[in-house]
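Yeah, one chain of the complex is gone here, protein chain that is, but the others are all in their spots.
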Amino acid sequence: MRLAVTITMALSLLAGAAFAKTPYHDGTAEVITPADKNHPLGEIVSGYNFRKAMIRDVQDDDFENPAMLVVDHGEELWGTVDGSAGKSLSQAFEGCAEVPLDVVGSVYPRFNNAAGKVISLEQVINMCRETTMGAKPYKWESRDMLGITAYIRMQSRGSRVNVAVDGKASAAFERGKKLYYQRVGQLDMSCAHCHEDNYGNYIRADMLSQGNINGFPTYRLKWNGVGSTHRRFRGCMKNIRAKPLPYGHEDYVALELYTAWRGNGLKVETPAYRN
Amino acid sequence: MKQTTQFSTISRRHALAMLGAAGAAVLAGVPAYADGAAVAAKIKGLTGGKSVGEGTIELDLPEIAENGNAVKVAFSIDSPMTTDNYVKVVHVMADGNPTPEVASFNFTPAMGACSASTRMRLAKTQNIIVLAEMNDGSFKQAQATVKVTIGGCGG
Partner (left out) sequence: MAKIKPRVKVPKKATAGEIVEIKALISHPMHTGRAKDKKTGNKIPRKIINKFVASFDGQDVFTANFEPAVSANPYIAFPFKASKSGAFTFTWVEDGGAEFTASKKMTVA
């Protein structure tokens, strides 16, 4: 099985030479040198740069980017009073997130004192809704949750991803790292096989990126809609014939933290537009 | 990536050749996608068999579309767009989709220029044909090929 995968990748490599360049190839992409000397890669590049102009052009245009429709929806919900406490998320949120609104999008997943563990942005929102607002939690992949998370992360657009992985976050970080390199599924592959060993190479006709998540929640043409990192993790696991974990699973939160760390230094691009 | 093409008459021989190929494809039992013949038939229906003339139609299409879900298609047709001389309708067709029609656009002189841009779904690598009808009943046409690639993975 492993041999078959290796041969397929080798063939894709050869085929790849025939395709037009992306910015990553031609050297115009922003390349970050990892600040952390324990980073496994020598360069960090956003997924934006692995896509062709037709896709990059849409992300660059807030009018055309269909993800902005979901952001608009999130903005509406943000200011809407909901729940028994008579508050809107805009009033309750900073207290729950424990950091200012314009920073949230670049530091989550994060160790949250009220929760007592590392949690994702979706979990902060639901914690806030349930405990502070007295409102019902949103379903992880609902339009409401995607709208709010996209709206919040967009407030950090242009600033640098900066998740903390030391101190109280280190256990989740180590767990996420272990998962990243763990082979799973019938195809017996890990995240690293594609996103660490083969970024810049082709899998069929797609150029593999480093798998950074600085643009999430992102619109994907494949989904014809906006989705979360957990959706992306689940989809990948299904592709390698592994059983996907449920949305919001602790392992996915850990993986999200670790993957975000791999992209520390990149600009937040939410809401991105990708393949 | 802009592709500028000038196109002239579809000869009867060409149209018959395409119909012949379509016949062979049906016998071979290939899936029922439109092809050159379906587009030729559609064009004939629109033009009434009139010859299709020359003229510069600039097509803005990617050479390779990473994903067939939302492929940019734009065109620009050189026309004064006065009440005496303007482009009336522009048809966009794709010869490899289940049905060839993508969209049609009705222009008026009030627009001052003849161009439009939208995004289309392409089932596979195929030709995009743009057929323009002038106010005097004449036609112009242009076409280009878009390669559509199958993605890798990612759920």
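In this document, chain identifiers A and B correspond to the written order of the chains, with residue numbering beginning at 1 in each.
The definition used in the following text is that a residue touches a chain if its C-beta (ideal position, glycine included) is under 8 Å from a C-beta of that chain, and two chains touch if they have at least 3 such contacts.
The structure presented is a predicted model; accordingly, all values stated were derived computationally and were not measured.
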| item | value |
| --- | --- |
| Residue touching the undisplayed chain, where the options are B:S51, B:T83, B:T99 or B:T145 | B:T99 |
| Subunit B residues that touch the omitted chain in the full complex | 69-71, 74, 81, 94, 97-99, 101-108, 110-122 |
| On subunit A, residues whose C-beta touches the chain left out of the figure | 63-64, 66, 69, 72-73, 143, 224 |
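Please note the rule applied: only the chains that are shown with their structure count from here on.
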| item | value |
| --- | --- |
| Between subunit A and subunit B, centroid-to-centroid distance (C-alpha), Å | 38 |
| Complex contacts: residues of subunit A adjacent to subunit B | 19-20, 51-55, 57-58, 202-206, 208, 220-222, 224, 231-239, 275 |
| Residue numbers on subunit B that touch subunit A, as the complex places them | 1, 62-67, 69-72, 149-155 |
